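One protein chain omitted, others in place.
And now, subunit A:
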């Protein structure tokens, strides 16, 4: 499972080589998330419609290694967007991936863009 965690590496938007066409915009609930599959990765995508922003991060919560973050509630912490894991409410910054309320390790985040009604996630491979 540790190796599971290591599959997820934050992708840098300047190094994206592959913009993966994930799904249509309306596959993602407003102010909420859903999960997509990319190769053997599970990526949580959040439609932060209140802020008119989109975020992508690993679906795996590092706290107890649960594939779940896409079902978490999103919100903000001092202005910064975050997601709360449904299991034990560990919260992670959707921008930096940092755990905001403890010392669980960080999560990987991915660049994301919306074009012509489709959501694309950027990967470095």
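Note that a contact is a pair of C-beta atoms (placed from the backbone, for glycine too) under 8 Å apart; a residue touches a chain by one contact, two chains touch by 3 or more; residues count from 1.
Everything that follows uses one rule, which is that contacts and distances are computed from a predicted model.
Q: The chain dropped from view, which UniProt name applies: "Nitrite reductase large subunit", "Cytochrome c oxidase subunit 2", "Heme exporter protein B" or "Aspartyl/glutamyl-tRNA(Asn/Gln) amidotransferase subunit C"?
A: Protein name of the absent chain (UniProt record): "Nitrite reductase large subunit".
Q: Considering the whole complex rather than only what is displayed, give the residues of subunit A touching the chain that is not shown.
A: Contacting residues on subunit A, toward the hidden partner: 1-2, 4-6, 22-23, 27-32, 34-37, 42, 48, 50-51, 60, 62, 64-68, 71-79, 81-82, 84, 86-87, 89, 91, 100-103, 105.
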